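Heads up, one of the protein chains got dropped from this complex, but the rest are sitting where they should.
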Amino acid sequence: MRKAAEINEHTPWQELTPGAEIYEPATSKLVNTGDWRTMTPIFIEDKCKHCLICVPFCPDSSIPVAEGKRTDFDFMHCKGCGICYKVCPFGAIQFEKEEK
Amino acid sequence: MGKSTVEIRWHGRGGQGAKTACLLLADVAFYSGKHVQGFPEYGPERMGAPITAYNRITDKRCTVHSNIYSPDYVIVVDETLLGSVDVTSGLKEEGAIIINSEKEPEELRSLLGGFKGQVCSIDARRISEETIGRNMPNTPMLAAAVKISKIVEQEQFIRDMESSLRHKFTTKPQVVSGNMEALRKSMEEVKVG
Amino acid sequence: MAYNFKQEMEKPERLAGGHRLCAGCGASVAVRGVLRALEPSDRAVVTNATGCLEVSTYLYPYTAYEDSYIHSAFENAAATCGGVEAAYRVLKKKGKIEENFKFITFGGDGGTYDIGLQSLSGAMERGHDMVYVCYDNEAYMNTGIQRSSATPRFADATTTPVGRESYGKTQRKKNLTEIIAAHNVPYAAQTTFLGNFKDLHEKAHKAIYTEGACFLNVLAPCPRGWRYDMAELAELCRLAADTCVWPLYEIEEGTWKLSYEPKKKLPIEEFLKKQGRFKHMFTKGNEWMIEDAQQYVDQQWQRLLDKCK
Partner (left out) sequence: MAIRDRLSGNEAVAIAMKQINPDVMGAFPITPSTEIPQYFSSYVADGLVDTEFVAVESEHSAMSTCIAAQAAGARAVTATSSCGMALMWELLYVASSYRLPITMALVNRALTGPININNDHSDSMGARDSGWIQIYSETNQEAYDNFLQAMPIGEHKDIRLPVMVCQDGFITSHAVENMDLLEDDKVRDFVGEYQPEHYLLQKDNTLAVGPYGISAYYMEFKKQQAEAMKSAKKVILEVAEAFEQVTGRKYGFFEEFMMEDAEVAVVLIGSSAGTGKAAVDALRQQGKKAGLIKIRVFRPFPMEELAEALSHVKAVAVMDKAESFSAAGGPLFAETRSALYDLPQRPNLINYVYGLGGRDITVTDFEEIYSQLDSIVETRQTGPVYRHIGQREADGAEKDVTYERYQMENNNWRWQSNGL
């Protein structure tokens, strides 16, 4: 069966999944919503105490956590809302105009 | 046995069981190998409202799905309908009307607007009260209908009813005997005028 | 089990990025928070009412869910969830499924308070083993900020605009959590995003792992509809709780329990003044509106305290 990655706006009807079903989890990861950003959060690792309070507040699941520590932003999906910057108690996130 | 198609119209009031009697008659005919239709006419009945139900009983499958306008027999389960419903409408002259009443057939005929065919009466209320213990006119009316219409042979009817009742009321033999008594009595007592 | 924040944050994510919700949207924060309460060994089927969340999280061919997902219509999310759960029960009984599945529905206030209320009431009354989560952003945001029965009094919405003769919505917000509680469901609660998400997490966990039909009402701010700086999500939620506009409580087997009492109950202006939808309340001559809103909050708060005694 066709994978989401192989489906696009040129796919003929014979090759689309029947009933618009998708048989894989979380195919939205393929979508670059990072290009929505006009402001960018910048992770200042030195200041970060890894309290992780920014993590659950992210609407775009873009703050990965590994081994108890947050890592840099997932910029393919981060839309630059600035919520993380506001909730960070340690000034470990800066929020700046996106440079493209 | 009678003709190949017999059409019957039942008149009763909602809650009295005319529809049930109609379905029972269909059952009886079905057991004797006939093709049957039994159907009530809807709007839905409400307690006390006049209702009509129909039977079409045939030797070969009947495809017609319309109501019955010229019945061979009319069965009136509630005598009080005679004043308000034109019960003999379309009833064939060579047919018969069977009325649940303690009155004599000739007395009833005067209420039937000049109907010329057979008028039969059966006191189903008394019979059911004597045999079943309460006013359940269905069983006696069914028996009278079978006797007058001859749609099934009487002996077989009695046998079929007995086995069907025994099956239905395995734990209540007194219900079976009461009903069987009602059937027999009704067949004896139905008055033909 | 005590809430271990760090451990929870390390769980695999169940709502992926790449969905098309607005930047700063509260709905996806609610969904992430609720799904995080699932035990990793359990699988889930997520049901969704039509709305912002639905059109943004499953835009063909891109689903944001790690779990199976079904959306069917706007007004029937609860019945849809109930249908999946009924199928689960029978397939499990027949031995066709071995895994454990949990059933979670998300609907906005439009799909929950209003058009889907009948379906929700039916599913709650029938007692399907499911959780219905309302992400309440207080208006029909998907269609463009029309008033809903969850919109508070005085809010400027596109079908209750502030005008020469009008001061925004005239009616009060419906108390849906109490309506659901009146179904005598085993568990119903109100929450929002506070601090380290302990309140939301624990309530979601209880709702998911309490047998029967459970209900969660999550205040999920909408920066576009409420007209606030989207970075301020956490602040808005804190103010909603601290002004007691959105009290946090739960009803467990008929027992009412307050989950959060502000150290200092803040005046309602603190919450209102951050939002463009209430801007007109602060113009001269409209002081009565703030008074009215304050009075109503105080009265509701007192009623709640009485229930939670």
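Letters are used for the chains, namely A, B and C, taken in the order the chains are written, and counting of residues starts over at 1 for each.
The rule we apply is simple: a residue touches a chain if its C-beta (ideal position, glycine included) is under 8 Å from a C-beta of that chain, and two chains touch if they have at least 3 such contacts.
For clarity, every value in this text was computed on a predicted model and none was experimentally measured.
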Partners of the unshown chain among those that are drawn: A, B, C
Contacting the left-out chain in the complete assembly, out of C:Y58, C:Y228 or C:F271: C:Y58
Chain C residues that touch the omitted chain in the full complex: 45, 47, 54-55, 58-61, 63, 65-73, 75-76, 79-84, 86-91, 93-94, 96-99, 101, 118-119, 121-123, 125-126
Interface with the undisplayed chain - residues on chain A: 1, 9, 11-13, 16, 18-25
Touch list for chain B against the chain that is not drawn: 23, 26-27, 30, 35-46, 49-52, 61-67, 69, 84-86, 89-90
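Definition applied: only the chains that are shown with their structure count from here on.
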Approximate Å spacing (C-alpha centroids) for the pair chain A, chain B: 78
Interfacial residue positions of chain A with respect to chain C in the complex: 4, 7, 17, 20, 22, 24-33, 36-37, 52-53, 55-62, 65-68, 74, 76-83, 85-87, 95
Residues of chain C that touch chain A when the two form their complex: 5-6, 9-10, 13, 15-29, 32-33, 36, 57-67, 193, 195-197, 223, 229-235
